[in-house]
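A single protein chain has been removed from this complex, and every other one stays in its place.
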Amino acid sequence: MAQLVNIAAGYIKAPDAVMAAQAELLRAAQASADRARSLTLAAVMCVGFFYAFWRVSPELRARVLCEAFLRRLFFLSAVVAILTTIGIVASLLFEAVRFFREISLFDFFFGTHWSPMTALRPGDTAAADEFVAGSSGSFGMVPVMAGTLLVAVIAMAVAVPIGLFSAIYTSEFASRRVRNIVKPTLEVLAGVPTVVYGFFAALTAAPFFRDLGLVVGLDVSSQSALAAGGVMGIMIIPFISSLSDDVITAVPQSLRDGAYGLGSTRGETIIRVVLPAAFPGLVGAFLLAISRAIGETMIVVMAAGVAANMTINPLESVTTVTVQIVMLLTGDNEFDSVKTLSAFALGMTLFVITLLLNVAALTASRRLGQRYE
Amino acid sequence: MSDFLSPNFLVFAATIVAAFLSFYLATGRVRKQAIASQTKSHSLNQYYGFYVSLWVLVPAILLALIWMFAADPMLTSAAKARMECRLSEPT
Partner (left out) sequence: MDTVVDMAKAIKIQAKDVNVFYGEKQALNNVSIDIEDRSVTAFIGPSGCGKSTFLRCFNRMNDVIPSCRVEGSIMMGDVDVNNPQTDPVLLRARIGMVFQKPNPFPKTIFENVAYGPRIHGLAQSKAELDDMVEDSLKKAGLWGEVADRLADQATGLSGGQQQRLCIARAIAVGPDVLLMDEPCSALDPIATSVIEELISELQQRFTILIVTHSMQQAARVSQKTAYFHLGTLVEYGDTKDVFTLPKNEQTEAYISGKIG
């Protein structure tokens, strides 16, 4: 059918006379539909114009009517934003359900072996048989999830201390002048495209860690989780520091005054009063950062591996959910093979996890907001 | 015919022109009426222009959108039906 449409549009040549005739019919139908549409549009415009034009008079409250239109337009925009989100989720869900018709939920979520590529050699019934044979172990997402979590944990281990401390510095210690330099600099870091971080991870960080490993006699994979996670951590630093800075600044000055008034030093004030007060907001910031780390793609595509190893050793190569989705959906693929569908299942899982993290983050920071109305 | 002057594009351009035209017609009309009846208009003249332009544009856009989502699939499915009919004929 798609072929026929393409022939009619003149993109490809008709293979035989039957097709050509059919395409000709379709094209004729399309042309007449276009004409009909143009005429209808013209008619609608005329009707609209004469109706409105007839109503125009100095007594008509045109300003109020325009306002009403604007209000509806804004409402519609909000609805469109929500509807598209729902649409995306629905399509994701639809494809994921198709996947789970082939592979059981249990195998997917608790299987410990992930190798969709080998399970489905391109082709025919023989491969399909092979796939059925291998289906029990090939789509287990545990190692992929483990890799994702490992990379995210490494990223957070890098980003949380640096980001939080720099936020404490900018919000509590820095003079206004220093703050005006440091904050924009960090925000520039946030503007670096993730592909560039990817280069950095693959070409600089990974060899660096490998060489470092050689020096101390450790065997570091050239695509180690450490390199990917470390660079991802650098990527998240500005995110964490900027959010944490906002949260810490939002702690009322009166609390700091109270602490100083009791004879606290600056450090005591920060550790014993400001940070506990900011804690829910900070947790929210960290959760948002984790959800970003888990969803981050470019760095891990370039610097993490593709083989799904089950390991918690940061020196080895691991793969992540996002890397697998990229692997599964790039290149020539049958669009409804189980292999491709598994990408949707992974995507769905990723979406649910980040959604939960974001909701948790939102709840956490809301608690902070309520406390200091 | 070049893509730029394709019929569909001309329809699109005509719509835009119609919107502008109706804006000026409406402002002109309300101005004249206000002078004739010696009253002050309720709103600034431009609001009458926007009002008429919106009446020209919004129904047209809505119709075009509906057409896009409804008509093309209908055409294709009609063609499909014809194809199947054709294929099921004895060869």
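Labels for the chains are A and B, by order of writing; each one numbers its residues from 1.
Throughout what follows, a residue touches a chain if its C-beta (ideal position, glycine included) is under 8 Å from a C-beta of that chain, and two chains touch if they have at least 3 such contacts.
Since the model is a prediction, treat every value here as computed from it, not as a measurement.
In terms of the touch definition stated at the top, the absent chain reaches A within the entire complex. Only one residue from A:Leu164, A:Ala206 or A:Val273 touches the chain missing from this view: A:Val273. In the complete complex, the residue from A:Ser38, A:Ser115, A:Thr194 or A:Ser264 that touches the missing chain is A:Ser264. Listed for subunit A, the residues touching the missing chain in the whole complex are 175-176, 252, 254-265, 268, 272-273, 276-277, 371.
To be clear about the criterion, only the chains that are shown with their structure count from here on.
Against subunit A, the residues of subunit B that register as touching in their complex are 7-8, 11, 14-15, 18, 22, 25-26, 29-30, 33-34, 37, 39-44, 47-48, 50-52, 54-56, 58-60, 63-64, 67, 71, 75-76, 78-80, 82-83, 86.
The part of subunit A that touches subunit B in the complex is made up of residues 1, 4-5, 8, 18, 22, 25-26, 29-30, 33-35, 37-38, 40-42, 44-45, 47-49, 51-53, 56-66, 69.
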